[in-house]
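One structure below.
One protein chain is absent from this view; the other protein chains keep their places.
Letters A, B and C name the chains as they come in the text, with residue numbers starting at 1 for each one.
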Amino acid sequence: MDVENIKFRHEMPVQLRFSDVDQFGHVNNSVYFSLFDMCKTKYIFDALGQDSFHNIGVVVAHINADFIAPIFYQDEVVIQTAVQHIGNKSFTLYQRVINPKTQELKCVCQTVMVTYDLKNNKSIEIEHAFKVRLAELEQNPDLLKTD
Amino acid sequence: MDVENIKFRHEMPVQLRFSDVDQFGHVNNSVYFSLFDMCKTKYIFDALGQDSFHNIGVVVAHINADFIAPIFYQDEVVIQTAVQHIGNKSFTLYQRVINPKTQELKCVCQTVMVTYDLKNNKSIEIEHAFKVRLAELEQNPDLLKTD
Amino acid sequence: MDVENIKFRHEMPVQLRFSDVDQFGHVNNSVYFSLFDMCKTKYIFDALGQDSFHNIGVVVAHINADFIAPIFYQDEVVIQTAVQHIGNKSFTLYQRVINPKTQELKCVCQTVMVTYDLKNNKSIEIEHAFKVRLAELEQNPDLLKTD
Partner (left out) sequence: MDVENIKFRHEMPVQLRFSDVDQFGHVNNSVYFSLFDMCKTKYIFDALGQDSFHNIGVVVAHINADFIAPIFYQDEVVIQTAVQHIGNKSFTLYQRVINPKTQELKCVCQTVMVTYDLKNNKSIEIEHAFKVRLAELEQNPDLLKTD
């Protein structure tokens, strides 16, 4: 799905910590990924329920991020998360950091997530029920179409 | 420059911390960017000298990373850094995390860095002397050619 | 003031991140101090207003913490902050992490904070107006009494 057409149905305010801010007075770029992670985890919990992580892991395979404007400590920010694509062993999340008051866009990030067998250290196929749940959350049955 | 042709002349062992490792037993993806940052900072210090950051800031504009194999707490890892491209207001670093003993590739990351006027919050042109210094470190005068 | 008599008038929910949790499944002890810091910063902002940190810094001189029960990723937690003592160049904050639903006490921490001249790297006396503001917030004029 083209990112222009994404409707964000999952949004989460994020709490900034004093230690997130670097010498430049900006939230350090590494912190963004902690924040994206937190929101991805929440998204997957909302999709799968609390015990999701006991059976399988979902790990990051690829990250593509644009830092558009710095985040300052006093900034109010939310992270929006949507599923952009579902494949066999991976799915792609599209996330944005915005200031909810000004709608200023701070950062966009695409993450390819892989379902992963933590015991045997290898990727595994995504269960169909998980795919269906993601498509339901996104209100987008097209996400289930095979490429 | 194609990444296949990059010769890495800057390499730095990185020290992992217990707190870097997440519930999955993997170094968390956000930590990689702290490590890349540390090595970028060292690279720029080596290029510009210690007082580089007092005058200008160099901030991250874009990140593109592939996570190829998980890093475990006991892993020995080094990060290699090279300049891949130099533009007018930005330059691109190419970095790899490898296990120096096994040569196993853990992660590759491209980062577009922008020179930045921290007072006025806007990007500024890279000084020519800085470009020359980067090309010297890379032993690659082609980096100075205009696109 | 004895800690038993402290009334907490400042309370803040804290947002946990996936990366806060270590291999043991516990929020790592170093993260607690980021969280305490965030709440201290908010407390001081509430006391002094937004521009407090431009003039002076408030740095940590001493920390004394008891970890009573582990924090798990799914735990809901708040941090309560109170001023326990005000001296000439330092003041002491008393903080607690609790689960607001169960009232389970997770951690208590005493922090001695020093007002600090960031330019000259030395501690400085706390302004009287700041002391008064702290005592007002705590509704405790006894905090202004000289030891």
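Basically, a residue touches a chain if its C-beta (ideal position, glycine included) is under 8 Å from a C-beta of that chain, and two chains touch if they have at least 3 such contacts.
These numbers come from a predicted model, not from an experiment.
S.K.: Can you list where subunit A touches the absent chain?
M.R.: Subunit A touches the missing chain through residues 18-19, 21-23, 25, 28, 30-31, 73.
S.K.: Residue by residue, what part of subunit B touches the chain that was omitted?
M.R.: 14-19, 34-35, 37-38, 40-41, 50, 74
S.K.: Please give every residue of subunit C in contact with the chain that is not shown.
M.R.: 23-26, 28-34, 37, 53, 57, 59-67, 70, 118, 121
Everything below uses one rule, namely that only the chains that are shown with their structure count from here on.
S.K.: Centre of all protein Cα atoms: which chain's centre is nearest to it?
M.R.: A
S.K.: Take the average of all CA coordinates in subunit B, do the same for subunit C, and state the distance between these two points in whole angstrom.
M.R.: Whole-Å distance between the two chain centres: 36.
S.K.: I'd like the Å distance between the centres of subunit A and subunit B, where a centre is the mean of that chain's Cα atoms.
M.R.: Chain centres of subunit A and subunit B, defined by C-alpha means, are spaced 24 Å apart.
S.K.: Out of subunit A, which residues touch more than one other chain, so two or more?
M.R.: 34, 37
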